[in-house]
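A protein chain is absent from this complex, but the other protein chains hold their places.
Which chain is which? They are A and B, in the order written, and residues in each are numbered from 1.
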Amino acid sequence: MEKKQTSPLVKVVLRDGSESVNEQVLLFEIEGNSYCASAPRTHTDNNAREIILCHRVKPSADDAETEVGKQVVSYWEQLPRGEEQDRVFDEFCRLYELRQQEKQRREMQAAEYLKLGKWQRFVYRLKQFFRAVPAWFASFFKKIGKFFKNVGLKIADNAVDLFNTFKNGSWSTRVSFLVMGFGNFVHGQWLRGALFLLMQGAFIVYMVLSGAHWLSLFGSLGEVATKEVYDSVLDITTTEHIDNSFKILLYGIITIFFIFAFAYTWRLNVKQCRICDEITRSGKKVKSAKEDLKSVIDDQFHKTLLSLPVFGIVMFTILPIIFMILVAFTNYDYQHDGYNNLFTWVGLQNFNTMLSFGSGLSVAFGEILAWTLIWAFFATFSNYFLGMFVAMMINKKGIKIKKFWRTILVMTIAIPQFISLLYVSNLFADNGIVNAYLIKWGIVSSPIHFWTDGTLAKIMVLVINIWVGIPYLMLITTGILMNIPEDLYESSRIDGANGFQQFAKITLPYMLFVTGPYLLNSFISNINNFNVIYLLSGGGPARADWGDMGGYIAGDTTILITWLFGITTGAEANYKMASVIGILIFIVVSVLSLIVFTVMPSNRREDDYS
Amino acid sequence: MTEKLQYEQAVEFDVDLDAEALSIEIDAPESAAVAEKIEYRKRIASDQPVPAKKHMGQTAKNRIANTVIYIVLSAICVVWLLPFFGIVFESFRCESTGLAGYIFPKKWGFDNYVRLFTDENSNFLKWFGNTLMMGLITSVVQTVFVMAVSYALSRNRFKGRKLLMNLMLVFGMFPGFLTLILLYTWMSDWGLTMENAPWGLIVIYIAGSGMGYYIAKGFFDTISHSLDEAARVDGATQIQIFFKIILPLSKPIIIYTILMGFMAPWGDFVMATFMANNTNAGYNVAAGLQWLLTDSMINEYYTTFCAGGVLVAIPITVLFMLLQKYYVAGVTGGAVKG
Partner (left out) sequence: MATVKLTNVKKIYGKNVVAVNDFNLEIADKEFVVFVGPSGCGKSTTLRMIAGLEDITEGTVEIGDKVVNDLQPKDRNIAMVFQNYALYPHLTVYENMAFALRLLRVPQQIEQKDGSVKTVYSKLSQDEIYKRVTEAAEILGISDLLLRRPRELSGGQRQRVAIGRAMVRDSQVFLMDEPLSNLDAKLRNQMRAEIILLRKKIDTTFIYVTHDQTEAMTLGDRIVIMKDGYIQQVGTPAEVFDMPSNLFVAEFIGAPKMNIVEAELTREGENYFVTVFGVKLPVDGEKGEALCNKQAEEQKILLGVRPEHMTLTNRSNPCAIPCTIQVIEMMGSELHLHVLAPDGTPLIVRVPTVQLTTQQVAGLVAGARIYVTFRGKVMHFFHKETQFNLLSEQTSQSVKSESDSHSQWYHN
């Protein structure tokens, strides 16, 4: 019973110190808090008890973090003398032993692994991979849980802080709870005060004039679309538009944004008053308005730099996307345009239409999603390998006029895709040049339907995409190929590797490691590769069996993004379904990225570069 | 006294030759050396003829390989350049205006170029002007925005930085077309659609440009932080560090960003078509020329499209080739940084 209580109490994890081999870093977990300390291994018994006794519980001067060590000790010393202390100590030792055993087991595993053959290793790694999957999910959900817990804690912290600020604050601080920026004015920070006051004024005026109106209609997205109004002067009846669902939704979101921004500013205002109070109390001077102005170009310069671009992103990217996400839960289309006929919330109905098995739209969705992924896969890897191949050919020792070959390929990047791809598309048209020459030379009797035969069209877009993509890949890989240390190849030649082995054992692994993130990006951008599909095949040939696909005729080469575009601009203006597709694309892309980023070895942190 | 003496005489010390240890030491090198010698002789004996043969074979092999590579590269050049020559040829074709089943025109002339500027449907000059204006304005403002965001994110560790980057990452995963309809409505409220579409597009391009901070940030990350610190010790403010130290060092990435910003409007037909909403005067070259290829127009305007394509491609290509170095640096850097 007692044991059970203590086991989550103390947890010792040992790892070798980073600084020297003569050091061990010990990580503790006591009641959920982790502590870290280091212990020298030199000149002491390697006995666990000794280490823990000497350096954990009795920190010496060369303890890495004596503060932490002290905390551990004080925790330990608080325990009742005798049995309780012994018990905790035994727990330390037990965990240390476990850790040592684990380490040994791992070393043995490593030895076993090294003895495995190539395929056995692959199988082993595959097994490890799948074994780790549940852990990822667990950690993923744990992270989400932790996130919400943190948010909750933060809100609670803020509430407590607010209360304390009010209780302990000066009178000006207390007034600032109502009149924003008051405390700043009192402390002579007229600039900050004015900004706060301005914010409060703007907020109140906005809410009274329109914000409250939009917010009140947000739940229903409008009640009355049009009203017949009789004009007694002119003696005619006109139709007057009352509510506009589109505007209600949009301005509703903006109002909610504004409320959050206001809440944040209000919190900031209170916090600043508290800080001012503290500074004044400690006898120092608060920052003057002049210093504030100076900091805009000095220590707060990053905020100055970020303000305008971030405002642009919020207004023109984040806000519209949130709007469109919400549209997926409404019945917004040409019948319910929000102006003549209001649209309203419909819950998950649209997702139901898209994902319910068997019905028209969902059949098409399955096939289009499958083709999107196939397309992205082949488009990415065909380009990658062929581009690398071309780069290696140009880079090969003894090949002359390297610059010439490169320039010709690079030139094709410069020409806008809509010109070259439209031309190529017409080149392969039924009455295009290719068919004309094929018939003229007697190779075929009737034109090959490059764009009207489903399978052929799929192959064509993939092949022509190679034509589009190779120059980019050639450029990218050339640089990286030249960075591979020459001595790797030299040493492999001494070891007796031939050209192909060099490629497989050195070039490819190196390339995959360095360009791992790029491959992911390029896969994602191929999922959204609108230009190639749209300009070449236009998504066709149309599939009759799918019928009307939300106001757009989808076809064999249609990928999600062209479908989305087709629906948006199509006759039915089926915005609700377009939004659903957009969200589904997002889900596909984000899940892919998550998986790749957890698995990829070259997932390096940004600070590693500097 | 005796002890002290011993220290003084320390030079006279005894060396015991440990018989056993020594015998091993003497033995071991001997046998090892012999084994190595034998090994060495064996290797020489077996290998000597081989390298000579290999050497001969390799040069011949190499020559064949190089020849094959030259042939493949030439073929690649032809395939890659063919469409461009095709477009140029089409643009000089005078005998017909639709698709033709042959490459070389039967009658050469500048008719298509003349039509491009005179035909009532083709508003090429206006389109070109629109695009040029968009390119110029966007490239400048976008570069300012991108530099600002990437510098701030690369150089400062402020509260909310991670949040901002994650937000941009997550929202960047949504397809951009999703927001077309809202942006259109918005812009049309402000009168920035139809014939004013270029201005609307400029606003949209610029507003979203902060999202493209990644490559420039990767570049800034490689500039040593001790430069900033040295400048701070030297008495520079943040704004002085930005303008006097970091920006002068970032010429390649600035030019890359300008180039990208300038080129984007020339190829964007989706947004442009959508924003112009069937108003000819609001098209950029991409939307306009593509419009010439719609089903009802293609037979009459196909060669005109090609002429327009040539006129668009020439300045862009020249610019691009001049600044190629910077483009390559930017693209490669972006790929490696991920």
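We take it that contacts are C-beta pairs under 8 Å (C-beta built on N, C-alpha and C of every residue); 3 or more make two chains touch, one makes a residue touch a chain.
The structure displayed is predicted, hence computed values, not measured ones.
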Residue of B:V88, B:I245 or B:M297 in touch with the missing chain, whole complex considered: B:I245
Option touching the unshown chain, where B:A65, B:L81, B:M194 or B:A236 are the choices: B:A236
Where the missing chain touches chain B, by residue: 3, 6-7, 9-18, 21-22, 24-25, 224, 226-227, 229-236, 240, 244-245, 248-249
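Just so it is clear, only the chains that are shown with their structure count from here on.
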Rounded Å distance between chain A and chain B, as computed from the means of their C-alpha atoms: 22
Touch list for chain A against partner chain B, complex: 246, 250, 297-299, 301-303, 305-306, 308-310, 312-313, 315-318, 320-321, 323-324, 390, 393-394, 396, 398-399, 405, 407-420, 422-424, 426-427, 429, 431-433, 435-437, 440, 467, 470-472, 475-476, 478-480, 514-518, 520-521, 524, 528, 530, 534, 560-561, 564-565, 568-569, 573, 575, 578-579, 582-583, 585-586, 589-590, 593, 602, 606, 609-610
In the complex, chain B residues that touch chain A: 62, 65-66, 69-70, 72-73, 76-77, 79-81, 83-84, 86-87, 90, 99-103, 145-146, 148-149, 151-152, 155-156, 158, 164, 167-168, 170-171, 173-183, 185-186, 203-204, 206-211, 218, 221-222, 224-225, 237-239, 242, 263, 266-267, 269-270, 274, 285-286, 289-290, 293, 298, 302, 305-306, 309, 312-313, 316-317, 319-321, 324, 327-328, 331-332, 334-338
